[in-house]
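My questions will all concern the structure given below.
The other protein chains are all here in position, but one chain of the complex has been omitted.
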Amino acid sequence: MGKLWGGRFAGATDALAHRFNASLPFDVQLYDEDITGSVAWALTLGGAGILTADEVATIIGGLEQVRAEFQGNTIVFDQADEDIHTVVERRLTELVGPVGGKLHTGRSRNDQVATDFRLWTMRAVDRLQGHLAALQRALLASARANLELPMPGYTHLQHAQPVTWGHWALSHFWPLARDAGRLAAARAAAAVLPLGSGALAGTPVAVDRQALAAGLGFAAASQNSLDAVADRDFALDFLYAAAVLGVHLSRLAEQLILFSSAEFGFAVLDDAYTTGSSLMPQKKNPDTLELARGKAGRLIGHLAGLLATLKGLPSAYDKDLQEDKEPLFDAAETLELALPVMAGVVGTLRLRPERMAAQLEPGLLATELADYLVRRGVPFRQAHELVGQAVQLAETRQVTLADLSLADMQTISEQFEAGALDVFDVAAALAGRQVMGGTAPQALQQQLAAAEAAVD
Amino acid sequence: MGKLWGGRFAGATDALAHRFNASLPFDVQLYDEDITGSVAWALTLGGAGILTADEVATIIGGLEQVRAEFQGNTIVFDQADEDIHTVVERRLTELVGPVGGKLHTGRSRNDQVATDFRLWTMRAVDRLQGHLAALQRALLASARANLELPMPGYTHLQHAQPVTWGHWALSHFWPLARDAGRLAAARAAAAVLPLGSGALAGTPVAVDRQALAAGLGFAAASQNSLDAVADRDFALDFLYAAAVLGVHLSRLAEQLILFSSAEFGFAVLDDAYTTGSSLMPQKKNPDTLELARGKAGRLIGHLAGLLATLKGLPSAYDKDLQEDKEPLFDAAETLELALPVMAGVVGTLRLRPERMAAQLEPGLLATELADYLVRRGVPFRQAHELVGQAVQLAETRQVTLADLSLADMQTISEQFEAGALDVFDVAAALAGRQVMGGTAPQALQQQLAAAEAAVD
Amino acid sequence: MGKLWGGRFAGATDALAHRFNASLPFDVQLYDEDITGSVAWALTLGGAGILTADEVATIIGGLEQVRAEFQGNTIVFDQADEDIHTVVERRLTELVGPVGGKLHTGRSRNDQVATDFRLWTMRAVDRLQGHLAALQRALLASARANLELPMPGYTHLQHAQPVTWGHWALSHFWPLARDAGRLAAARAAAAVLPLGSGALAGTPVAVDRQALAAGLGFAAASQNSLDAVADRDFALDFLYAAAVLGVHLSRLAEQLILFSSAEFGFAVLDDAYTTGSSLMPQKKNPDTLELARGKAGRLIGHLAGLLATLKGLPSAYDKDLQEDKEPLFDAAETLELALPVMAGVVGTLRLRPERMAAQLEPGLLATELADYLVRRGVPFRQAHELVGQAVQLAETRQVTLADLSLADMQTISEQFEAGALDVFDVAAALAGRQVMGGTAPQALQQQLAAAEAAVD
Partner (left out) sequence: MGKLWGGRFAGATDALAHRFNASLPFDVQLYDEDITGSVAWALTLGGAGILTADEVATIIGGLEQVRAEFQGNTIVFDQADEDIHTVVERRLTELVGPVGGKLHTGRSRNDQVATDFRLWTMRAVDRLQGHLAALQRALLASARANLELPMPGYTHLQHAQPVTWGHWALSHFWPLARDAGRLAAARAAAAVLPLGSGALAGTPVAVDRQALAAGLGFAAASQNSLDAVADRDFALDFLYAAAVLGVHLSRLAEQLILFSSAEFGFAVLDDAYTTGSSLMPQKKNPDTLELARGKAGRLIGHLAGLLATLKGLPSAYDKDLQEDKEPLFDAAETLELALPVMAGVVGTLRLRPERMAAQLEPGLLATELADYLVRRGVPFRQAHELVGQAVQLAETRQVTLADLSLADMQTISEQFEAGALDVFDVAAALAGRQVMGGTAPQALQQQLAAAEAAVD
């Protein structure tokens, strides 16, 4: 034995075609889910009177023995095994005899593999949620410890306005909170049981599919047997959540790569998360961050690839669907490493406040000067124009905005008076943005509290 | 005037660079959202004491006049207008004078454009949900009218087991129900207000952002000003929902293209949804279905493209984010045509039950024959093997499985007895799958009811 | 030992970070290229007087011993080995002592890995070209054997005009010929030697890089050391060629899946390239074709992914580039199976001319009827309209176009005369298209000869 379907075939499968078709090299990862699903199906067949109680006990005993062989790494594969389902049923039958051949009654690999794979996806999400929360907590700890530490804020990678390290760290917390939501949606999409749909038309076995779903930890049973064997939306949802999470990690990584360059110098990566050069002895490279950034590409590719595979497929199960597993396995594995590594990077980062302070030049406060004019009744658009002229004057003289004298400013507008020179105060600028989501200390405290609540 | 930012610049913008930067050719679509957001902001500035009641009234009056000019198509663009925000503020100031220059106090285009675009996305989802439900209802109507009409079911595009047209039509209903969920998730992601985040650090204006959010129809205000101006997750969520919906339409289209081929002939498309050939006078081509199938590629591309654009971007607002709009505008426009066209195709489809019946050959019932053996105690795996041999025998003789005599079958196994010949009954096969999601009449009725409940 | 760069580091690498960084699990595939490149580099160092002749001999002897260990599968990895380069240098030094530490003089992993990977790409292209030509020959053989066998031609999957099986088979030959060109372009892009570029700035070793290139089988040496370590265009070129080839295979597969359906029935797949169902005993599924179709998605994803990874990377070598290898390894492996499997499918296909003939209905010849009118002086546009009316008339009467009488036709136009009824002749229609690329026997013979010349 070795195939589940040989009867009607006169000729043997071509050896290369067998390798091309075989999914065992990767779907072996589903062994635990496959056995769990088969145990539930054996009980179902028992409940429907198709298996006797003894047969059920024999089959379940055999299945658990197969599981133990997998766990103990003693399972032996046969050259003819084409997928994990074949291995489990073949080995079961070797162990318990022909009664093993009764297990597949009223079931097809089409509903079986969809069940296994959904169960795997649900478990993968659970693991990733833990890793994601750990990274969020690392960002929270960094934010809490440096909530009011001033640093330059950037737009277009140009100095914009002062922010704080805590504010910055939290700005990378919230995207991850949204990622948790997308992962949860993927899990909910997976938690719909296809088992009982047969190959495409439903099973003739009398089975309460909603009870079966509940028993296996699914939230519901599928509504339509054709859709149940063809639906891979949950796999797309998982890959999509992974791709967006990957993009978020890439943005965090990009920032930390910049911040740990010689030119920025805002942060020093711990040796534990850097590597050296085979040629240049002085190098300490942010490889982990670069990989976190680069792997976003891989995750985007997996999503684009599966979407293309599914596009235009006709009804019910087509073998093209076998292409669903490798991208998910790889995406999960990628993130199960990237997330804890990023948490480690963030958790061991050494900040250099003096380098941040050195970049807090007066140009970052130009908007404060415009706001000063607004408080004196100048329409904002005009205030913006006048301060812009002051910036240009300072640049022409190769001095900072704060180096201009009041007389200099008054050559531009008489609206500038003595108080104008008082605006160049980073702490005041930060404190002035008390709005929800802003940089004032109390606003930051409220945001921190909201973030702590969100991750718990 | 024409730019919102000229003060600090000595040199003029290069003409090609101006065209390269300009977003007006596409973001003009946001005029209504931009004006609505500006009206709310004017009220906010009034509430904060920054504008007088008169100024608020003047500005709102001017904004409504600008809106009327857009609606009446009398708005005139200036060559220097680089985006919709510039147009609105420029025209406002032309209409109401320098007080118009006060509107932008405490606001940046960074929070403004994010607000406009989120509002647009929320409205686009609302439109698409209507079109989606209409297509679902067309499928429901087709299912209801042909709930028990037998047709061959396929896996691997090979005859598998009998199903019914109603079952098939519903198998394309449920993916759309999941699409409605994904669109709703995209809307929820969009419904978080960035306004009040300023350029990146929050606004110094004292504003109750949660009240502002509620007033504009948002569910909440954003928690972090840096994240608020950088977050485009909602745009990805929308493009993802669109891409999966596109893939679902492509699968439905593929099936209908097959079914309306000469070889299948199960359905005839209405003239209203077909076109002819410029060369071949007899042709009646399913162009609409082919476009619905092909446009899945476009939607996949938009998603892959924006993910790549966002990957690796540093902090807060970068101009790269301007690339977010065109794919969404195009995705929405594509689906706003594709969905009603598909609803029209389904709603006007003429079925040909006789062509379906002609394909209901006995091979489709081979599983019934195996189940017959199972009922006689043969383990399923062995029953499958025996029936496979019968299939091979029939094929060798170039007859159908039902043409084999009992004697023929008994050369394969003595387990075949007289009752074996009774299994070749399509109606019985359909009726035998009474499980939830199966093909039996009652199961179909229950599924239909569930679908009707889901779309209402 | 185990790392090539530990000196300047006080702390150890985090264990997860080590796993995250490690490329050994996949770049072990480069062992042969790595050793070949190192042998050449040892000779180069000898030629430059940096190594003595004895040292060169010792190092090369050691390298060949390492190669033998890989080939004999006796190489032992160290937990600290992070990539294939580390393994080779570590093992070399274990075998030959400290002189092994001289091999990396003037070389960096940056130019080393690029050299290895380009060499691997050149070899992979050579293998794929062989497989591609074999598939082309299978199509040629099928075309030659059935050059004039009539079958319906389709556009929009609707009956269009008669073609022949040979014509159809050749229509899938030419895309593969273009693929061979794209693969050759990828090979040419790879065949530019980076070795001698050091980490980024060039090597201080006096080396004739063009001679080194020639010795390793490269066509040229790179022009700029910064570009040489950063350039992954050749990897993109390979993935692009693979993706387009994948799309071509998917189109061929789609057609053969259709042709082997019960409804078309034009061809029967050999048992060697089909599989069965675990549930339905009668099934014979075209799994190999469906996988060939589905794997186009994977190949598209690999390309989109690497493009996204490379987008926006700053100067010279970044660790993100390590993401280049897995997609290429997987793409090559995918095609090294898919191509011979498709060749096997095509080579063992059994045609059913009687099923093709059954579909050669008169509607396919409507254009001939229009051409008849054109020959009588009717402008083509008007002729098209008149024949269209005849088609409609036949459809209304539920007969074929050829069943209309001359009198029927003359109710539409008096231009129809007796000869009109003679146009319904498939052989004449085929023979009438004598143009280059057309369906006439002589045109087919010429095309066949051109195809044979192209593949040789």
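We call the chains A, B and C, going by the order they appear; numbering starts again at 1 in every chain.
The rule we apply is simple: a residue touches a chain if its C-beta (ideal position, glycine included) is under 8 Å from a C-beta of that chain, and two chains touch if they have at least 3 such contacts.
These numbers were taken from a predicted model, which means no experiment stands behind them.
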I'd like the shown chains that the missing chain touches, ordered by label. A, B, C
Touch with the missing chain holds, among B:Thr121, B:Ser277, B:Gln359 or B:Thr439, for B:Ser277
Looking at A:Leu176, A:Ala191 or A:Leu401, which residue reaches the missing chain? A:Leu401
Which residue of C:Met122, C:Ala191, C:Val244 or C:Leu328 touches the chain not shown here: C:Val244
I'm checking contacts with the chain that's been left out. Which of C:Arg91, C:Arg209 or C:Lys325 qualifies? C:Arg209
Hidden partner chain, touching residue among B:Glu323, B:Asp408, B:Asp425 or B:Glu452: B:Glu323
Among listed residues A:Ala53, A:Val76 or A:Ala262, the absent chain is touched only by A:Ala262
Residue ranges of chain A at the interface with the undisplayed chain: 152, 155-161, 257-258, 261-264, 276-287, 290, 304, 307-308, 311-313, 359, 361, 363-364, 366-367, 369-370, 384-385, 387-388, 390-391, 401
Residues of chain B touching the missing chain are 3-14, 16-17, 19-21, 82, 85, 104, 107-110, 198-199, 270-288, 290-291, 293-311, 318-323, 326-327, 337-338, 340-341, 344
Can you list where chain C touches the absent chain? 4-10, 50, 89, 93, 98-106, 110, 153-157, 160-163, 167-168, 170-175, 178, 182, 185, 189, 196-207, 209-210, 221-231, 233, 236-237, 240, 243-244, 246-247, 250-251, 253-255, 258, 293, 296-297, 300, 303-304, 307-308, 310-319, 367, 371, 374, 379-382, 384-389, 391-392, 395, 430, 432-440, 443, 447, 450-451
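The working rule: only the chains that are shown with their structure count from here on.
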Magnitude of the superposing rotation for chain B and chain C (Cα, nearest 5°): 180
Chain A and chain B: spacing of chain centres that average the CA atoms, whole Å: 23
By residue number and range, which residues of chain A touch two or more other chains? 4-10, 104, 110, 198-199, 293, 296-297, 300, 303-304, 307-308, 310-311, 318-319
